[in-house]
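As you look at this complex, bear in mind that one protein chain is not there, while each of the others sits in place.
Coming up: subunit A.
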């Protein structure tokens, strides 16, 4: 239970009230002063001092001086009148409670208003700062744009001036050319007149001579022009070899790894087809590769060793009978050996396989049966 302080003293003037509350050992930190228009409270444990004021005061401008074992309040009255007593008379507990609560509410409201005002003020400041920043940046940008615009205008003016210059030069050249032409014509006229005079006796000649004279002049001019440009080059042809590339697309470094991978897989697929024929166990590893056999066959074909080439192709076909190139090459060998029937058979086989590959014909059941039965 806090101790009520009752041995306070007070004085007043027309506009102010001075209250002196003695509190032993009081300091700023301990004393909690709560003041509203009608109510003043000091809570300094263990002491409590409260007073319900006679008349409202202006609590915003009132002051409290804390120290020296006492608090001195300087309260400015709202109305300049002398108070009869410091505290309101005839207050019972209920009124006291009510007044206390009202005061607290008042204080809270005021605090809220204060914070809101502060927040609003801060927002205003920020907006202002932002506006100023934007203006500065806008100015900078405009400066750069202006510079660019100036350059453009300068360039356009230069271009126009240069065009004018060009046009005038053209004009001048044209005038010069016309003058020269004029002079040339005059010259030709004079020559003709001279010729006419010379050949007055010879009637047949003058016209021919005149025209010849003029045409010879022209030929003379043309020849001059042509002499400075050499004759067209003598026709030649250069044969070109390209760096080999399997794919029809352009070469890209980033795709090289993928392409190599694809090619390797293709080669493996072709090799892995028929490798389980018993009598081939004594062949070397590479001789079981249809690709290698095909290359061998090609080389033998190139050296005109057709029978050996056919053997190579036979073995390759036994290993993998779905590669049309092998049949084609074997057909070529048969052709060279004049085995025309065999050539026809092999070519047809190759043709059918290629068509199958291109999905132009479908391996229907009937087709497969005929293939097995008749070996077409």
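Rule of thumb we're sticking to: a contact is a pair of C-beta atoms (placed from the backbone, for glycine too) under 8 Å apart; a residue touches a chain by one contact, two chains touch by 3 or more; residues count from 1.
The rule we apply is simple: contacts and distances are computed from a predicted model.
**Student:** Out of "Trafficking protein particle complex subunit 8", "LIF receptor subunit alpha a", "Dynein axonemal assembly factor 10" or "Alkyl transferase", flag the one the UniProt entry gives for the chain missing from this complex.
**Tutor:** Of the names offered in "Trafficking protein particle complex subunit 8", "LIF receptor subunit alpha a", "Dynein axonemal assembly factor 10" or "Alkyl transferase", the absent chain's UniProt record gives "Dynein axonemal assembly factor 10".
**Student:** Among A:159, A:269 or A:369, which one is in touch with the chain left out?
**Tutor:** Within the whole complex, the residue contacting the unshown chain is A:159.
**Student:** Have a look at A:93, A:233, A:341 or A:372 and name the one touching the chain we're not showing.
**Tutor:** A:233
**Student:** Using the definition of touch stated at the top, determine which of A:30, A:58, A:113 or A:151 touches the missing chain.
**Tutor:** A:151
**Student:** For subunit A, which positions touch the chain that isn't shown here?
**Tutor:** Residues of subunit A in contact with the hidden chain: 148, 151-152, 155-156, 158-160, 162-163, 166, 229-245, 249-254, 256.
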